[in-house]
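Missing here: one protein chain of the complex. Every other protein chain is in place.
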Amino acid sequence: MTSTIETPTERPTATAASAPGVRLRRTVRSSEFTLVAIAVIGFVALTLTTDGNMLSSGTLAAFFRFLAVPMIIGLAQMVVLAIGQMNLSVGVLTGFCAMVAAWAMLEAGLPAPLAVPGAMLLGAAVGLGNGLLVVFTRINAFIVTLATMTIIDGLRYGVNGPGTYQDYSAGLQELGQASLLGFPVVFLLACVVAAGVWFFFARTVPGRHLLASGGSPFAARLSGVSNDRSILLAHTLSGLLAGVAAVLTLAQSGSVNASIGDDLLLPSFAAPIIGGVALAGGVVSVLGTCLAAFIVRLVDVTQAQFAINRRWVDLIVGAVVLGVVLSGAIRQKLSRRSS
Amino acid sequence: MKQDDNPSPPEAARQAARLPLWANPRIGLVVLLIALIALFTTLRPAFLNTQLTLVPMQSDISVYAVVGLSQLAVLSLGHMNMAVGRMAAMSAFAAGLLHDRLDAPLIVCLLGGLATGALLGALAGLIIARTGVNSFVVTLALDFALIGLVSLLYATFTDGVAFGGLPAGMSALRTDTFADYCAGDVCGPEIPLLAPIALVAALGVGLLFRWSRIGREVLMTGANAKAALLSGIPVNLRVVQAHALSGLLAGLAGFLLSANNGSFSAGVGDGFLLPSFLAPVLGGTLLVGGAVSVLGTVLGTGITQVIYKGLNLLQFQVDELKLYIGLVLLAALSLDRLRHVLAERRGVPA
Amino acid sequence: MLLAEGLIKSFPGVRALDGATLKLAAGSVHALLGENGAGKSTLVKILTGVYRPDGGRVLLDGAEVHFGSPLEALRAGIGVVHQERNLVPEFSIAENIALQHLPHRGGVVDRTRMRAEARRCLGLLDLDLDPDTRVAELSVAQAQLVEIAKALSVDTRVLLLDEPTASLTGEEADRLYAIVRKLTAAGHAVVLVSHKLEEVFAVADTVTVLRDGHSVAQAQPLSGYTRDGIVDLMVGRAYASVRLADRTVDRAAVPALELTGVSTGHGHRDVSLSVARGEILGLYGLVGAGRTELAKALLGLGEITGGEVRVHGTPVRIRDVGQALRQYRIGYVPEDRKGEGLFLEQPIARNVGVTVWRRLARLGLIPDRGERRVVDEYTELLGIRLASPQQLAGQLSGGNQQKVSLAKWLAAECDILIVDEPTVGIDVRTKAAFHELIARLAGQGMAILLISSDLPEVVTLADRIVVLGEGAVRGELANDHDYDAVSQRVIRLIHAAPAAA
Partner (left out) sequence: TKKEEEPEGAAGALTAAQVKVALVPGGAHPYFQPWKDAGTKAKADFAFGDVTFNETAGWDQTKQNDVLTSLAAQGYNAFGIFGVAPESINSTFENLKKQGFKVGSLASCPAGDKNLADFCLSTDVQEAAYKAAKAAVEAMGGQGNLVHLTGNKVDSNTQRRIAGVQKAVDETGGKVKLLDTITDIDKDLQTAQKAVADLLAAKGSQVNAIVTTAYNPAVAAAGGVKQAKLPIKVIAIDDDPTIIQGIKNGEVAATVLQNPVGQAYVGSYALLKLAEGCTMATPGVIIDSGSFVVNAANATTYENDRQAKTDFLKKDFDEKYLTCAK
């Protein structure tokens, strides 16, 4: 997303000669490349050490099925990071949308084809609310979403108390279990959404404007970009993606309760940040975010395969991220020295 | 938003004359605090019950003010410390271990805990300074690592989750107020023993950022790291120091909470993260660095705790409670924002 | 064509514009002049919808207009290059140029058209840059040119240029002015804000002079003025250019700062130069010659890979700026004052005091009184115009900001001072005051290394001039303050092949 999406068709002759070499070197040094390498190596290593169990259809399906939501939730955070803000409410919002949709299907008798877009709309609406609060009060989004997170948390619990909803929609749950070409449908859907997000940021006018606002708000404003609109758009999109995550959760899990989303806040930051998204805004990486989610999922599965204590996993994940941080800094230093 | 700067006397007088009272952020907070107390007292007279409301509230304010100061220490740089809670937990573990294994007295346990926190903070600071990676990322990763480490340590050194005993005198910190101590007929006020510890911390941090060279240089680093470097400030050292201070204060908060809860346990610090941001931000400290307000942080803590206590007294159910906490917070923040905008419109810096 | 009347604009504590008037005619280049802080940029920003005026009105072709946003101004045909850099660093050149009107098909950016458009605009300026290059990778001058290209990309009837040549070489500036002439020939109006009066006289037709936020000369033909007349108007009184006092430099003494055969990690090779006490050494070179990097390497911010640096005769190895300051008393006034020289969001007092805290501190605490004394002393010495020492540095005008950036080092009592591009974007009077100040400091025995791309400045101030090109010393010459002769020799040194030896 950062540099790899640029596919210049022609270049002035002066630089053309060195271009392929430069591009190759740049690709190799990009954080996406590192992530691809880690993901591939990790996956192969895990496959080898589990005697190929990783490649059995059940394991693969479980692997990708539970990758869908972290991917989407990472993207939901990424779109606000793109404007240099944060959305602490993504996790609870996912839970809230899931609970409302389940409630709509079970207690209001709404059919799934209505409840699903309803959940997404709800997410977008709440996101828009976050955006409006940020724009009108000019309070830091971190704090605004901290407050709305508390509110949504209350609402999420209010839907059904501590109870669990089950059997809301046979069709939706079938979809959650279905596979296409060996991949779970939920994962493929997540990929489609990710592609959409990539397209939005790479190719569309609002997407570019949003990134410009994130990169240098003042410059964007002077170029006629409305930063307020970018903020609203980013938060709405974030909410919409949380709604999508809610729908995927509903489909794949078969039961939901007010705890849905509690596990999403930290991963929502981990994925884009490991994926190379700058917290300062202006840079996004859809591929990096998805790859980071993939790597985190690998850690999960490794833990299950080898029955490692979860606490060790936390320790290892923390250490690995710190390691990536350090290696990134070292890589940068090396590349600077060599150039 | 500046750390309580006193302009030179004649200017101070001139500015004070120009400045409407409500335009002072600290006064705004005090007014808000009083309004909230008045509101809750009207709704629930029990709000002024000394033994059951005011004393426990002071203990909580003491703990969370230190938590807020811990975050403030790095907000001064424009950094964040996502690992406040876990640094507190590690400190509490160290203090507990000192007591459990070496039978160390209270003060040694406290110092050991503080040292542990400071070291962890310094570690985070060192990584940030060395790699230049965003503090959010580094401390988040550190938090993850420490979550794991804390419980592994407790699993190794205790029968699972907590140390059995407390050093002598620590229960007194929890249970006693100065009213329990009398010289002749004169007894102290109904203030818990924890409060002065937090007060000393607040004064220390205030002194640091207002008058000390190190504190000011930290603020300058937060304001513009490049310019700081070119002004001869050892920027990396200041980053490490600010994070170490954050860790130290997190450690102190962990100790105070352990005293308040009555044990050194793995759960210490679990709920620190959000309040740690809330108090400084409510108090007017920006997330961009370069300026802090210690008094504001303490007031911010006071306001959040009063809101919690008041809503608790109103006996809301879970969902309503959360709803109202969020709404009241938003309202408080928006009011402050409104004050700021009005002040700006009148041409006075707020 | 465009008339702005009685514009008023206040910022907290400052009235930036106080009834300013600007009248533009089609087909002319209109110079907008004034000292630092006179309100030029504020006026430009009001005309382009960045700020809303507190009073006054703007008429375009006789009809009153209100610009709510930069886009509205743009739609009305008003293009601008602001004084500050305003590009999105992570975007390509092409996208930055087209950002205000991204060509698209149904919301999807048409990248081919975008590149073509960018190439056209870059072509106007004869710029051979790949439109796909990220702006972050450009040099300051290149970025400035891209910004001009961006302003040219829209078909504007009025083009406002706020100090467009501050970081351009003479050649690049000439190219810009060629285009300006082409535009005016086609009936456009161009407003030029600049502190380089030579350029102004060469290009502009009419002039408006601002002083303290109001116009003291309104749309007068420039031919009616002499240079001194304009300066008098800007300053508000008869202005006599000062003659700098003669200084004598004791060359026999050990040089205060001496470099022998220094090479750096940034590509400098075999750089040798020396500055004596009381001497001003001019370090001249084109933008990108590597002077800033050399200075930073000296301060320990870059790697010195070979050669020797001596301070007062002792070989030194400087680790960081702190050590340079405390142990060797070397100060550095950076070229990028907003990014590196100042803490914009901090009070002036702290900006000045930052280097002396260590000296003032008692038990690690800084007494307010001591700090205030130092701050007062140096703000007075440099004539910094401020409302109060508690005012934020960012609220000062450019010239005063630069003075604050210098005050810090004077307060630190340095005896070697490196000044990097001290007068970029600074008005004539302040510039002269600066020159006087620098000369006085040298007169008091300070060793000064003056880095500047402003040849007249170097010729005015320096005792000797070292010309740097591509990281190597091209030559050194004594300065006899005869501008024509010296400048000839300097230019010849620059264009000579890199020294064979």
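Order as written gives the chain letters A, B and C; numbering starts at 1 within each chain.
Simple rule for what comes next: a contact is a pair of C-beta atoms (placed from the backbone, for glycine too) under 8 Å apart; a residue touches a chain by one contact, two chains touch by 3 or more.
Computed from a predicted model, the values in this text were never measured in an experiment.
For the chain that is not shown, the touched chains among those present are A, B, taking the whole complex. Taking the complete complex into account, A:N257 is the one of A:T34, A:Q85, A:S169 or A:N257 that touches the chain left out.
Touch with the chain that is not drawn comes from one residue among B:I214, B:L257 or B:A343, which is B:L257. Subunit B residues in contact with the hidden partner, per the touch definition given at the top, are 44, 46-47, 49, 51-53, 56, 60, 63, 150-151, 154-155, 159-162, 164, 171, 174-176, 179-183, 187, 257, 260-263, 265-267, 270-271, 308-309, 312-313, 315-318, 321. Of the residues in subunit A, those that touch the hidden partner chain are 50, 53, 56, 58-59, 61-63, 65-66, 69, 157, 161-164, 166, 177, 249, 253-264, 300-301, 303-305, 307, 309-311.
Just so we're on the same page, only the chains that are shown with their structure count from here on.
The centroid of the Cα atoms in subunit B and the matching centroid in subunit C are 43 Å apart. Separating the CA-averaged centres of subunit A and subunit B is a span of 32 Å. Listing the residues of subunit B that touch subunit A in their complex gives 127, 130-134, 136-138, 140-149, 151-152, 155, 274, 277-278, 281, 286-287, 318-327, 329-330, 333-334, 337, 341.
Interface residues of subunit C, counted against subunit A in their complex, comprise 48, 50, 69-71, 74, 80, 82, 84-92, 95, 99-102, 104, 107-109, 111-112, 128, 130, 132, 134, 150.
Partner subunit C is touched in their complex by these residues of subunit B: 2, 5-8, 11, 207, 211-214, 216-217, 219-220, 223-224, 226-234, 290-291, 344, 347-349.
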